[in-house]
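With one protein chain removed, the remaining protein chains of the complex are shown where they sit.
Note that the chains take the letters A, B and C in the order they are written out, and that residue 1 is the start of every chain.
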Amino acid sequence: MATKVAASAAVDFSRVYSSLGLGKETIASLQAFRKRHSEAQRLHAQYSGQPTTVDLARYRSILKNTAIVDEAEKLLKDFKPVTYDVSAHVKAIETFEAKAVEKAKETEAKIDIELKELQATLANIEEARPFEDLTVEDVGAAHPRIVEAVETMMKKGKWTVPGYKEKFGDLNMM
Amino acid sequence: GLRKWPTPFLKPMWPFMAAGTITFYLVAKLQDAAVRSPEFAKDPRNPYAAQIAKEAHH
Amino acid sequence: MQNLNFIINSPLEQFEVTSLIGLNAPIFGYLNTSLTNLGLYSLLLLFLVVGLHFMGNNETKIIPNKWSISLESSFASLSSMVREQIGVTNEIFLPFIYSLFFFVLIGNLISNVPYSFAITSSAIVCLGLSVTIFIGVTLLALSIHKIKFFSFFIPSGTPLALVPLLVLIELVSYGARAGSLGIRLFANIVAGHTLLKILSTFLYKLFSGNLVVAVLTLIPFGIFIGLVGLELAVSFIQSFVLTLLVCSYLRDAIKLH
Partner (left out) sequence: MPQLIPFFFLNQLSFSFIILLALVYIFSKYILPLYTFQRVIRMYITKLSNKN
């Protein structure tokens, strides 16, 4: 647990907010969590600072009815701070943490794949020729549907492309 | 070369191919007759000279 | 002036078909195969036309360069001619018309090069082509319309009395197509080339005379150059006219009236 405490202190929240590009609601929940955490810490500090010893002798001298003081003393003695059953929480946190770590690994793998794809597209962009050099075969390979359409046109003996004349004009010499 | 497209070749061309064989046949007969005609039979440039000579013997 | 002494007998000598590589063997019935100069020039024509189209497609890029624009415009012109003449539904004859146009056009253009051979100047090629197209069109019409094809020879709305006469006239004019298509091309090319040959021989004589005459003949030489230009125009016009007529014959075959 100590490492966790040290790690949590080292977390530089401002960087977490800005650089990780988290969604708005994650940042809000993070901030709420941090506020609750600091609030709890402050209260804890404040209360732990207070004296927990009760000066029973002084009370006995003031109060006549010492029975009340005895009762208070008994109460004080068998008063135990309620120890929350933290282990359940911890286990939950543990499982959550395991799941989180596993999800983190998963996202990490996904990010690796994305990285590779980005690399490929980057390479593609670098070696891709400008639009002027786009050849008919490239588009044909990219969209086999067009190739099939033209093949059926050829089989049927249809050579005119509807709408081509209006859009691209007619290079007709006659 | 580039890829081959399935445009029909025989569908539009069959009448002209049939007609082609007809004219081919006619011209073949015309040529055989003309080559053996007296005017060209003896011509030195006649590539069919040997053939004609052999036929002449029968 | 040392006179070149190779003998040019007649201006028609340029049209002679001679065998360049001949093989006349008496095996299986007198095999007579030979690569004639016409064969060589038709192979050259095939190489030129296909090469022009393979070189001119700008590596099949979508954005055309100068060469592919000109080929695209020839494709557009011929496909619109086929569409207008034969109709939008049966554009299936476009490759045939396109290649016929380029066959005759490039053949004529090759023949304009001095001392080359003119494929379309050989009677048998032109007439053979014309008769083949004529019979082909008739076969096509018969295959589509069967007996009704003969209604083509009876113009609509003729009184019955006139029908036999008109049918005869229509038959003659239909039959004339077989010959006219070929003879038109043949006559134009042969006449043009013969004229150029005669004039050039004459101009050569004038140029090789004394200096004054040589300078004076520059004027008729100008006319001669004009005639060469005319000959180029004739090559284009003849191939276009032939293609247009084949399209209209195809329309008659497919659409009758």
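Definition applied: contacts are C-beta pairs under 8 Å (C-beta built on N, C-alpha and C of every residue); 3 or more make two chains touch, one makes a residue touch a chain.
Just so we're clear, the structure is a prediction, and the values are computed from it rather than from any experiment.
Taking every chain of the complex into account, the chain not shown here touches A, B, C.
Per the touch definition above, the residue from C:86, C:100, C:196 or C:250 contacting the chain not shown is C:100. The chain not displayed touches chain A at residues 136, 139-140, 143, 146-147, 149-150, 153-154, 159, 161, 163-164, 167-168. By the touch criterion stated above, the residues of chain C touching the omitted chain are 12-13, 15-17, 19, 33-34, 36, 38-39, 42-43, 45-46, 49-50, 53-54, 57, 60, 62, 71-72, 75, 94-96, 98-100, 102-103, 119, 121-125, 128-129, 132, 190. Touching the omitted chain from chain B are residues 1-2, 4-5, 7-9, 13, 17, 20, 23-24, 27-28, 30-31, 34-35, 37, 40, 43, 45-48.
The criterion applied here is as follows: only the chains that are shown with their structure count from here on.
Centres computed as Cα averages put chain A at a distance of 78 Å from chain C.
For the pair chain A and chain B, the distance between C-alpha centroids works out to 85 Å. Averaging C-alpha coordinates per chain places the centre of chain B 20 Å away from that of chain C.
Within chain B, the positions touching two or more other chains are listed as 7-8, 11-12. In chain C, the residues that touch at least two other chains are 60, 92.
Chain contact summary for the complex, chain B toward chain C: residues 1-2, 7-8, 11-13, 15-20, 22-23, 26-27, 45, 47-48, 50-51.
Contacts from chain A toward chain B in the complex involve residues 150-151, 154-155, 157. Per the touch definition, chain C reaches chain A in the complex via residues 59-63, 69, 72-74, 76-77, 79-83, 88, 90-92, 94.
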